[in-house]
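Shown next, in structure tokens, is the structure this report addresses.
A single protein chain has been removed from this complex, and every other one stays in its place.
Chain IDs A and B follow the sequence of writing; residue 1 opens each chain.
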Amino acid sequence: MNKTILKIKNQPNLIIGGIITAVVIFMAIAAPLLAPYHPVDDADLMVSEEPPGSTYLMGTDEQGRDILSRVIYGSRISLSIGIVTQVMNTIIGIILGLSAGYFGKWWDDLVMGLTNIMLSIPSMIFALAIMALIGPGLINVFFALGITNWSYTCRITRSQVLFTRSLDYVKAAKALGYGDIRIMFTQILPNILGPILVIGTLGVASAILLEASLSFLGLGTQPPTPSWGGMLATARNQMFTAPWISIFPGLAIFITVLGLNLFGDGLRDILDPHSVGKIK
Amino acid sequence: MKKLCFILLLLFTGFCFFPGSSMAAKSGGEFNFIAPYGGDLSSLDPHKTNRTQDYIVILNIHRSLYKWSADAGKPVLALADSVKVSQDRLTYTYALKQNVKFHNGRNMTADDIIWSYQRILTPATASPGVRSIRIIKGADDFESGKATAIQGLKKLDDYTLEITLKNPVEPGFSLYPPEIAILPKEEVEKRGDSFGVDPVGCGPFKFVNWVKGSEVVLEKFAGYYEAGKPYLDKVVYKIMPEAASRDIAFKVKELDATTVGSVNYPEYKGTPAIAKNMIEVAELWTRVVCFNVDYGPFKNKKVRQALNYAINTKLINKKLLKGKAVDPVGYLPPSSPAFGTDSKGYEYNPERAKQLLKEAGYPDGFTFECLGTDNGTWGVKAIEALIPMLKKVGVKVVPVRMEGAAMSARAKSGDFQALIWSLDSGPDPLSALSRWESVNERVSGNYSGYNSAAFDNYLALARVETDDSKKMDLLKKADQTFIEDAPVWFYNYNKAVLAYHPWVHGLQPVAVELMYQDLSSVWVDENSPRK
Partner (left out) sequence: MTLYVVKRLLQFIPTIFCISLMMFVILNVLPGDATTMSGGMKRQLDAKTAENMKKQLGLDKPLHIRYLHYIKGLVKGDLGKSYLRSESVNDLIAQRLKPTIQVSLAALLIAVGFGIPLGFVSALKQGTWMDTLSMVGAVSGVSIPQFWLGLILMYVFSLLLGWLPPQGYGGGSLVNLIMPAFTLGVGYMALIARTTRAAVIEVLSEDYIRTARSKGLSEWIVNRRHVFGNTMILILTTVGLQFGSLVGQTVIIEKLFSWPGIGSLLVDSIFQRDIPVTQGCVLVIIGVFLIVNLVIDLMYVIIDPRIQYK
């Protein structure tokens, strides 16, 4: 127990990352308390595209809405999409990748075939199909993004498993008569978690950005509900004339993903089975 | 003596000045222009495409019987020197120009026009231009295969063509668009489908090369029928769908002229060097939110009027579109000949709106959904701007962003409460207004489902009226009725803006579509980096 606390103390990454992530999550939960204006109702065209100043700390957008408030409220959509879909993707990817790499044979062929299909059909086509089949809505976005982007994690996991399963400690575990599931999750997975966490956390950024492109097709959050990706996307042509409209949601994405990455890195170090502390 | 000197000086400066403002056109040089809409071009076969993006280029390779004149504000003869109109305004006899050559060197004759119109009308061509040719007598029989020739098209000799119409309409409006171009039969047949990527026409420029998704290159056609034209040696259309990259490319002088969107409009307008080289025109496109008159609250005229009063349209046009829009009156824009100069539109009056809603039985307002695409001007962005305004009168609007094809499908099925769109309102005011006739279903563009006996009646009268000014009066009355009934929210007319560098001369304010620039009269002076 004490050992774990000690380990955490030695992980500035984990602490900083954890703080950033906690702040962003708090922001999402407490949005109505924190935001100085309402993100939709307080629109006033008379003050559209005001640069940042004392009244509007981050300026206003083309509809005359306070960007700070929209960034704060936007964290609700963007964070949940980023995290939920990446958790879904990672879990699906790990299970399929682990089993494919471990068992091989026809299962491997099947999973890899499916992975290739998922990787090569553009997500836009998926989005359109889902829109046509089950209609728009936030849950459907989770679904659309959650079931399309696992293939990456799956491929990486599988390739790592291919390499790991021939290593000594796996062979040893087998000799000890451990079950397949136990070997996969207790022997192999911890050893390959690093890259998976990296892909999972960096993927949050692309999920947040992708939500915006889905929203443009009519799937996903509908305006005027703010989301970071959506704010970025609508302001793209104003990049030079009113840069503040896109810079702040862009920064929000950056900080969130940075926090998650630091957190993920630290987490991995703690979970590392070799647990030798830092290599100096 | 002093006086004489003065006069001489005056004459001299005047002399210098005059040619300065209308300098003699100089030949040579290259012109880099843009194809800004959507993505790549689809086809350069005018009969087989329906896209504005393609017509921008097509109209400089090909020629139709008429062409749009920006000065006259209407179609004028292009391939004919003169036309004789019969008493009943049904038969038009064209004296065709005798020096029109196709790019393969052959002279254009009446046969080519007849063949081209037949090709458009042949079902296998699947041409979007059929509408235009249907004004000719016997077109229906040819289209359905009952006749082997179009009855109303008669060749009197190689350079004389007689066209007989079904109704006394002005044929120029139907026969000027680029999709009604005259093509050389032998080249079309030789190339088959690939005519669309290797076209031959009789326009001022010859096709050279098309790098798919990147650019189309044209070069001067020496055998063009207008003496001395075209001036430019080479024209390059850059395919640039992104406004921000067009902006940079224009500033780097990679582009000689560019279309200006609302985002950059204030900046361009505020830069004196650019502002003096800008063309602005109220295009014949009207942006509206169509209220589905079959949907509960919208059945009531007062509700529709109330929404028009409740919205501060001028503020939206000024702030959201940054002044790059013309404030609306009715359906027809100021550049239309039937624009009602004394027509009254809706002013911003929320009190009146509340009053009307109360009278209509909606004192507490109601909720409706409005569909839109992600278009920057006539899309969801505009609906978002309505939210706070309508909220003040108790009405809640829920924007629904959709992808274009999906929204078109819904619009035509009538499965919506309201939607935002940009609709053509010209050049012919009669056919523009006829969209709203009650005989038209939503499939044919009457998205609101507008149904007014008075409106229908004005249009029916206008259709048979032979006196032009009386006809325009009838159309003005029809438009006024339309305003009164308010089946739409009148949003704006497009203000199209073209910016060019100072070395460019001869661009025209084309009200049908500002990007439809006939480059045969455009020239560049020695300051051009590509001269």
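Throughout what follows, contacts are C-beta pairs under 8 Å (C-beta built on N, C-alpha and C of every residue); 3 or more make two chains touch, one makes a residue touch a chain.
Since we're looking at a predicted model, the values are computed, not measured.
When the full complex is examined, the chain removed from view is found to touch A, B.
The hidden chain makes contact, of the residues A:Ile94, A:Val111, A:Leu219 or A:Leu262, with A:Leu262. Here one chain is not drawn; of B:Gly38, B:Gly228, B:Gly296 or B:Gly361, the residue touching it is B:Gly38.
Interface note: of A:Leu197, A:Leu219 or A:Ala242, the residue touching the hidden chain in the full complex is A:Leu197.
Residues 37-40, 42-45, 48-53, 123-124, 126-128, 130-131, 193-197, 211-215, 238-242, 244-245, 248-249, 251-252, 254, 285, 373, 375, 403-410, 421-424, 441, 443-445 of chain B touch the missing chain (whole complex, contact as defined above).
Annotation for chain A: contacts to the undisplayed chain at residues 109, 113, 116-117, 119-122, 124-125, 128-129, 132-133, 152, 155-156, 159-160, 162-163, 166-168, 191-192, 194-195, 197-199, 202, 205-206, 209, 232-233, 236, 239-240, 246, 250, 253-254, 257-258, 261-262, 265, 268, 272, 274, 276, 278-279.
What we mean here is this: only the chains that are shown with their structure count from here on.
If you average the CA atoms of chain A and of chain B, the two centres end up 46 Å from each other.
On the chain A side of its complex with chain B, the touching residues are 40-46, 48, 62-64, 128, 131-132, 215-218, 222-224, 234, 236-241.
Residue ranges of chain B in contact with chain A, taken from their complex: 242-244, 247, 261, 263-264, 266-267, 312, 315-316, 319-320, 374, 376, 380-381, 383-385, 387-388, 391, 398-403, 406.
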